[in-house]
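The complex appears here minus one protein chain, its other protein chains still in place.
Right after this comes chain A.
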Amino acid sequence: MKPFADLLERLLYTQGRNAKIALLADYFATRPDPERGYALAAIAGKLDFPGAKPAVLRALVATRADPELFALSYDYVGDLAEAIALIWPKAEVESPPELPSVVDQLRRTPREAIPALIATWLDASDVSTRIALIKLITGGLRVGASLRLAKLALAQRFGVEVDAIEEIWHGLLPPYPTLFDWLERRTARPDPGTTPVFRPPMLAHPIEDTDRAGLDWSAYRAEWKWDGIRVQLVATPGGKRLYSRGADDISASFPEILAAMEFNAVLDGELLVIRDGVVAPFADLQQRLNRKIVSAKARAEYPVAVRLYDMLFDGAADLRGLPFDQRRARLEAWFAATTPARMDISPQIDFETEADLAGLRASARDDGIEGLMLKAAASPYLAGRPKGYWWKWKRDPLSLDCVLMYAQRGHGRRSSFYSDYTFGVWTEEGRLVPIGKAYSGYTDAELLVLDKWIRSHTTATYGPVREVEPGIVLEIGFDAAQRSSRHKSGIALRFPRILRLRLDKPVAEADRLETATRLIGAAAV
């Protein structure tokens, strides 16, 4: 358990993505089976111990520490696992259990004996091992991004494509002996069979002016770019799953889509809230994300559907090697024959010249549209982001001139710069009200100017945050403005970023709240 605890502690304090991958790679290369497999399962959130919930730990700590002192400590530390680990009496002899034995014993021990078992482990461990143990036992290790990093680490260390891991991942079971056998070249890659596994999706590049100039437009097909979330629908004789673009299984959040998947195919599309044929703003879809249990009310208020645009498998036939036009024909024929509920097909847009599309892009003002997609008629379905096949042509952002109000230091290499900015607009009474935060969009030179200015115009500090005098106008770009009860201003911006510094502009001439409010509902053009 100690090496795994050390890994978690180092990951916590390590800032860079590559450094984290290096730590994970080193761990997977040096730890034995089945320990590394269980570690991977823990990171993936695939270990569940029903007899060990946080309430069990709370009861347990009361046997080792005064309840009043624990309450004060927990209040100070803020994290249950850490507070318990820190207040637990120091081990007389440190001999922490091994990870596989922890998993094994938790599974075999009757529920009523689990608290005593955990206590003996905590008694024999150092602080960081205790924290790891408690988080492992109570399921607190799941950290969204780290599973992807773990897969990247495995791919890097063992010399395979990360997509080759993703393709079989959902057919594997902890502690993943077949995965490590394959990675270390003892066996062939495990065959997922009819398990409804995830296939790495094909992604698009943002198109720049220079890209457009060289494009043979007749070789491309156009579709709208919908403002929902990209999903993969997998239905095989072995089961049904709905995956997000990042390979998360989101089936449980969308039971009505699962119910509609009465077919044998793998499809690519956009998950949207659609009412009477009209796509609702992204904020509506957000009401349905990250929910384990979906109420009938939420299903009725935020009805979801999938707008399909590609087909990876038709039954057992793998279509990914076919050109886009042929896949599209297969999709349309399949759709006409199957007519699945809660799905439609994303229409193709007729056009001849670049000017046709530019005009459409500029005039589309619907909430649900982010811009255009361009797909090469001849493109096979390739995992990742191959250049030259698929392009996304987003609308120009909306923008507002805002006043810098607060600044905070960034992380990692930016930790000595004030690089995170809160900005606001003027109310009718002439006060500034914050409407958003931005961390990106500026050049290195602009960052230096801002950092220097902030340090010499600070009016108050609150921990890591500096309040500055109103003196800098930032031109803020964003994709849409939404009504929000969580913000004092009543408005929330989607994807705000700094377009440029307006050092030329007096702060009094920055935008007013009423101007910002008028933009609610209008998507970027």
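Worth a mention:
Basically, a contact is a pair of C-beta atoms (placed from the backbone, for glycine too) under 8 Å apart; a residue touches a chain by one contact, two chains touch by 3 or more; residues count from 1.
Keep in mind that, in the parts below, contacts and distances are computed from a predicted model.
The subunit not displayed here is recorded in UniProt as "Putative mRNA 3-end processing factor", chosen from "Putative mRNA 3-end processing factor", "Xanthine dehydrogenase family protein subunit M", "ABC transporter ATP-binding protein" or "His-Xaa-Ser system radical SAM maturase HxsB". In the complete assembly, the contact with the undisplayed chain comes from A:Ala65, out of A:Ala65, A:Ile207 or A:Cys402.
Considering the full assembly, A:Gly78 is the residue among A:Gly78, A:Gly159 or A:Gly430 that touches the omitted chain. One chain of the complex is left out; on chain A, the residues touching it are 9, 12-15, 65-66, 68-70, 72-73, 76-79, 82-83, 86-87, 90, 127, 131, 409, 411, 413, 415-416, 451, 455, 464.
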